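All protein chains but one are shown at their positions in the complex.
Let's turn to chain A:
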Amino acid sequence: MTTPVLEARAVTMRFGGLTAVHSVDLTVGSGEIVGLIGPNGAGKTTFFNCLTGLYIPTEGTVTYQGTVLPPKPHLVTQAGIARTFQNIRLFANMTVLENVLVGRHTRTKEGLWSALLRGPGFKKAEKESEARAMDLLAFVGLDHKRDHLARNLPYGEQRKLEIARALASEPGLLLLDEPTAGMNPQETRATEELVFAIRDKGIAVLVIEHDMRFIFNLCDRVAVLVQGEKLVEGTSDVVQADERVIAAYLGTPFEGEPGEEEAAEVAAAEAAADAPADSTTGSTEGDSQ
């Protein structure tokens, strides 16, 4: 195996007494699509934030292509990790093109002086940035909307724009936080194609998602995070077959499943509670609970 693009070793994140992420190891190889799933509150997004420098992990290290990442979001992006957000965070009052141009911030150098003096170098760099940004917009299929405000795009296109903006920083690894949340099946399918196309560009992808069909179609490997700990990691088949994963999502059947007898008992109790519903406040409270 070649050197992994991303290697998280024993990452632990504590907020006071709460351990949100506990000693998680994860590697993403080059050209790989890795999925990260888990029930709500499992610590997936916290783990993401540890990877991107938004949080500084309490313990553990994150290395990108062999170098330890600095704990500053902008330096992480500079190093080559780009991300999208669970709740879309576009620059709402900027145009589509400008959003992508902001994404190119780390790959351009022009400072205040060159902006004020407007030498030939500045113009060349601006032109080049715009050409690159337009390429990316064409890649996600938004080039015809370059002058629209980001806030006015439909939901699915906002997701696409966020991906294009992340790609503009020329990353080696793209982190997608629930890229298909709120999408219909067609849009989800299109997103799948888009992620494959990104992988074909040689960019490794780490994706958090709740849509299992999407995840299992897409990913080479899937890691399951439950209550801050990594439960299983493996190919789709391995994860799907693992009983602990099913238990984590659906719960385990507890001892002595309710039989007919108990069901009848519950029904009787409910009928009894319904009858004097408005006689006392106590019973009303009981009803509402």
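Heads up, the rule we're going with is that contacts are C-beta pairs under 8 Å (C-beta built on N, C-alpha and C of every residue); 3 or more make two chains touch, one makes a residue touch a chain; residues count from 1.
The definition used in the following text is that contacts and distances are computed from a predicted model.
S.K.: Tell me the UniProt name of the left-out chain, picking from "DNA ligase (ATP)", "Formylmethanofuran dehydrogenase subunit C", "Branched-chain amino acid ABC transporter permease" or "Aminotransferase class V-fold PLP-dependent enzyme".
M.R.: "Branched-chain amino acid ABC transporter permease"
S.K.: Among A:T61, A:N152 or A:N184, which residue is in contact with the omitted chain in the full complex?
M.R.: A:N152
S.K.: Using the document's definition of touch, tell me which of A:E98, A:D135, A:E229 or A:D242 contacts the absent chain.
M.R.: A:E98
S.K.: Mind pulling the chain A residues that touch the left-out chain?
M.R.: 52, 54, 72-74, 77-78, 82-83, 85, 89-95, 98, 101-103, 105-106, 108, 110-112, 114-116, 118, 122, 125-126, 129, 144-149, 151-152, 165-166, 169
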